[in-house]
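Missing here is one protein chain; the remaining ones are kept as they sit in the complex.
Moving on, here comes subunit A:
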Amino acid sequence: MVLSTTERYYLLECLSGSKVIRADARRVDQFRPVEATCSFLPNSNGSSRVRLPDGSECIASVKAKVVKVESSEVTDLLNVEVDINGQRDDAEAVVSFSSILKESLAQCIPESLLKLTEKYAFELSIDAIVISYPSGISSFYSILTLVSMAVYLALKSTSLPLLTSTTEDAEVEEEPTFSDDWDLAKLLFPKDRLLAPPLLFVLAMVGPNLLLDPSVEELEVAENGLFVGFASNKAGAPIRSISLNSTNNKGLSTNHILDAVSTVDSVGGSVLKALNSIVENSTSEF
């Protein structure tokens, strides 16, 4: 998007003042309305589709495969692939998103969650496809939250077949067998446990203010940005400063960083609650 000098100046004045006025009348820590559905892909263990009002849309799918465990590293059991429509597989955003998501998931998913028996474990293939995004977007990092939400919902809706064979197979040569009744399948992230996949929140810095979930116009005038992770009901790693456009970059202050963490800390819980309600209300059609 190309803003004229007047538009840019007007937007900058509105967003950098002591009383922030966003173009879509949101608060600084308010998300845009999100439309999401779960479990709509018949061949996946979990899936989701998330849409934003600006036309951005992302589909995520989780597939599980039983593999023989060779190492105790969780990263070996997680395959994360992000695809952005119109972007090459080796494009910077595509590679970065895959590595960021894998890194944050590996920190939050314990090995015990994927382990089936002493010899076998589930290997998760998490695929996210960004079908559409606003034209003239200055940085793909603005859709990182969208992708992370899609992955969160897909993982939360992932159900795995019930293991019927023994879990102690260290001494015996036995391949795991499963119940073919999908009504008995268990969720990868059970509702009664605090454990949940991580979410990533993108914040744009304009003057002394931080704006959560920046729109395309706000990205144009953003002076810097940050993404902050949210897992186990608190803000945390990964945190990284990101450049949201290539024109007017400035540095962050320590207060910006601490504000970003506290903003995500206060907002994360309600976002999580809203996303969980989508998972609970969705019914599998298959």
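In this text, contacts are C-beta pairs under 8 Å (C-beta built on N, C-alpha and C of every residue); 3 or more make two chains touch, one makes a residue touch a chain; residues count from 1.
We take it that contacts and distances are computed from a predicted model.
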Missing subunit (named according to UniProt) among the choices "Ubiquitin thioesterase", "Reactive oxygen species modulator 1", "Protein phosphatase 1 regulatory subunit 19" or "Exoribonuclease phosphorolytic domain-containing protein": "Exoribonuclease phosphorolytic domain-containing protein"
Contact residue for the chain not shown (choose from A:Val20, A:Ile129, A:Leu195 or A:Ile239): A:Ile239
Touch criterion as defined above, residue of A:Val130, A:Leu226 or A:Ile278 at the omitted chain: A:Leu226
Chain not shown, touching residues in subunit A: 1-2, 92, 95-96, 99, 103, 135-136, 138, 224, 226, 235-243, 246-247, 249-258, 261
